[in-house]
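Every protein chain of the complex appears in place save one, which is left out.
Chain IDs A and B follow the sequence of writing; residue 1 opens each chain.
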Amino acid sequence: MKQISTKGIILSRINYGEADRIITILTPDYGKIRLIAKGVRKIKSKLAGGIELFAVSHITYINGRGEIGTLISTRLICYYNFISSDLNRTMAGYEMIKQLNRATEEISETEYFNVLETSFSALDDLTIGLDLIQNWFAIQMLRLSGQSPNTNRDSLGKALSAGTSYTFSFDSMSFVPHQNGSFNINHIKILRLGLNNNSPKALQRITGIDDLSKEITPLVQTMFRTYIRL
Amino acid sequence: MHGGVIDLSDSANSTRINESLDLLKVVAEELKRPLIEIARASELATLIGQSSLETVVATVGTSANTALDLIDSYLLGLQLAGQQQILELEPISIGSVLYDTAHDLNQFAKTYNASVQLSFKKTQRSVMAHGGGLHAALVNMGKVIIESQAEQNTTKAIINLGIHNYAGLIVTGVYSDMEPINPTYLRAACNLYGHSRQPLHQLSSSSTAGIFIANNILQAMSVRLRTARFNKQAGLAVTLQPSNQMHLV
Partner (left out) sequence: MARLLVIEPNTILAQIYQTILTKNKHKVWLAKNAQEAINLADKTHPEAVILELQLPLHNGLEFLYEFRSYSEWRDIPVIIQSLVSPNEFKDNFVLWHKLGIKAYLYKPKSTLLQLIDSVNSNLSRPVHNII
């Protein structure tokens, strides 16, 4: 049988029989795949080696008759070890993995691999704010699911402008001019830059980004919970 | 910025204050551990009576001394780094410093089922250094490595204090059978203390304040803490300038 090689990020591991585990892996070439890892229960693999979480690994497998292939070998390419040094980042990383795994049950876009890899890379850099990374991740998930907010025009179709304050309509996914609105053009620029796929590292260079990130967190997370099916 | 001129002194001072605060944070975090050991050991003695009192008393002593040593080293680092004392480098016998370091680490190592050995030739040249600072730095490095070995291995660890020559310079450090630390990882960690709870989590579960205190002391001597290998072991070391002068024993 033909061996397939690619790189991947582990999304989940579950028991299978006495000695095996079924591993769900997100790859850039084939989207989400499920592989059976034989004889890896507990003693051998677990927290070290080629099938770590928060890592990109090189994997080799063969396709099975059904949906599940067989894992032949793994090799660690990149391990984001600073995620382990911070408990909040560890939690955030696990949440992203879980959310992405659930959101991609029906679909298998390969772009999700890039989103997760970039998110891990950002989590690994302790100079990039956690709020920013979590918002960036949520914005990418919205973008890939076709649920992006309108960051160019307001609910009335006019160009968004500096000096105007806005609230947000979750129905129309657009900003509504409002005298007592909580959002201004700076908040909208962050969203726009995120939607244009600028990385968290690039966004971190923006002056005042930490405060802006905190301020848009409720908006972004509400959009995420409303429109991303988990 | 005033009249187009950037006041560097304010910026430099601000950086130094932030770095000091970061180091204070990691030291404070580290001090929790021996104090918790003391508190729980005394509670244990109260709960179970006299039968284990000897062990408990020994624990209290070791933990209290650990805390005091950490505070002393931190203060020494502040002194050397600040303007309060003009740092005087003098020719010192590196072998003597290592003998003193081994002596100080010995009791600590026993608590963690480790032993300390000296690995260098009897005749060694002198180096230009601040003797007290170098000694404190090596003791702190040694303690973190001893604790790290205890956390990651069940067998008795052997900690080597070594000296060797390299490119006309003298390298001295603390080595063990630990996994080698990536130099980039160490450099990143030295920028992260105070911002991360476990900046060297691959080495130890603690905040590894001892490493950053050692780094602070060594920087005051214009040298740098770095990763190194010696006699098939990995560890942390410092590179020093040899001295041709007679050293004061």
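The definition used in the following text is that contacts are C-beta pairs under 8 Å (C-beta built on N, C-alpha and C of every residue); 3 or more make two chains touch, one makes a residue touch a chain.
None of these values were measured; they are calculated from a predicted model.
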| item | value |
| --- | --- |
| Touching the absent chain when the full complex is considered, from B:S205, B:T227 or B:Q241 | B:S205 |
| Residue of B:N65, B:T111 or B:Q219 touching the missing chain in the full complex | B:T111 |
| Candidate in contact with the missing chain, chosen from A:T27, A:S84, A:S119 or A:S174 | A:S84 |
| Residue among B:L24, B:A150 or B:C190 touching the omitted chain | B:A150 |
| Hidden partner chain, residues of chain A it touches | 12-15, 42-43, 46-48, 53, 84-85, 87-88, 90-91, 94, 98 |
| Hidden partner interface residues of chain B, rising order | 29, 32-33, 35-37, 40-41, 43-44, 47-48, 52, 59, 62-63, 111-113, 148, 150-152, 197-198, 201-206 |
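Simple rule for what comes next: only the chains that are shown with their structure count from here on.
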| item | value |
| --- | --- |
| Whole-Å gap separating chain A and chain B, where each centre is the average of the chain's CA atoms | 39 |
| Chain B - residues contacting chain A, complex | 185, 188, 192, 195-199, 201-202 |
| Chain B-touching residues of chain A, taken from the complex the two chains share | 81-82, 84-87, 126 |
